[in-house]
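With one protein chain withheld, the remaining protein chains of the complex are depicted in position.
And now, chain A:
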């Protein structure tokens, strides 16, 4: 077995709880082939001893699906926000620096609270309302070519990487970030969802809405799902421009 001597060098930014100060702790984890960041963290959990050989608390993180569809394990890995599950050790430069997303409040160690993203989805009504007292029957059909690009937008897993990279998402700014804006485009493209599109436009025309975007276009560079976020934002810019003309001058 070749893996016995080889070690993975990790530098992890840790934090005891939401209010305590962050600090760094180094770990040397035994190497196996095909490991990812999650399996390296699992090794620490099994044997919580740091690089100095001192016993420590196991590192806390959040992960669910382990196949880059749930969005729970977002971390800043070697300076870039990405999913820990799809970050393969063999493809990373060592020492590997792992830190929690800085845009969100830290719960503990690498676990963050992404609640603000879910609040934004509620604010922009990122759903298709069909509940009622009787069966509404089948809705209008969706054209196949619309479905194809809408499917790309539906891959958003609320992972928060775009908010992390955005220079306009921070404590001084109310900006909701790129992800919920792209969801407005998605749900407005749905034939039944489109019946409520004006409500979604109004929501993104409020404080922290679409015009708070500064076009740095970092979001589209870091999105792990390759969602055309900047195209969504520009498209929505056109829609809200037309919407505001309509609401001031009257419908066409």
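Keep in mind that, in the parts below, a contact is a pair of C-beta atoms (placed from the backbone, for glycine too) under 8 Å apart; a residue touches a chain by one contact, two chains touch by 3 or more; residues count from 1.
Quick note on the criterion: contacts and distances are computed from a predicted model.
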Hidden chain of the complex, named as in its UniProt record, picked from "ATP-binding cassette domain-containing protein", "Succinate dehydrogenase", "Ferritin-like domain-containing protein" or "Acyl carrier protein": "Succinate dehydrogenase"
Residue touching the undisplayed chain, where the options are A:56, A:115 or A:216: A:216
Option touching the unshown chain, where A:16, A:50, A:154 or A:173 are the choices: A:173
Contact set of chain A toward the excluded chain (per top definition): 79-80, 165, 167-168, 170, 172-174, 205-218, 221-222, 228, 230-231, 233-242, 244
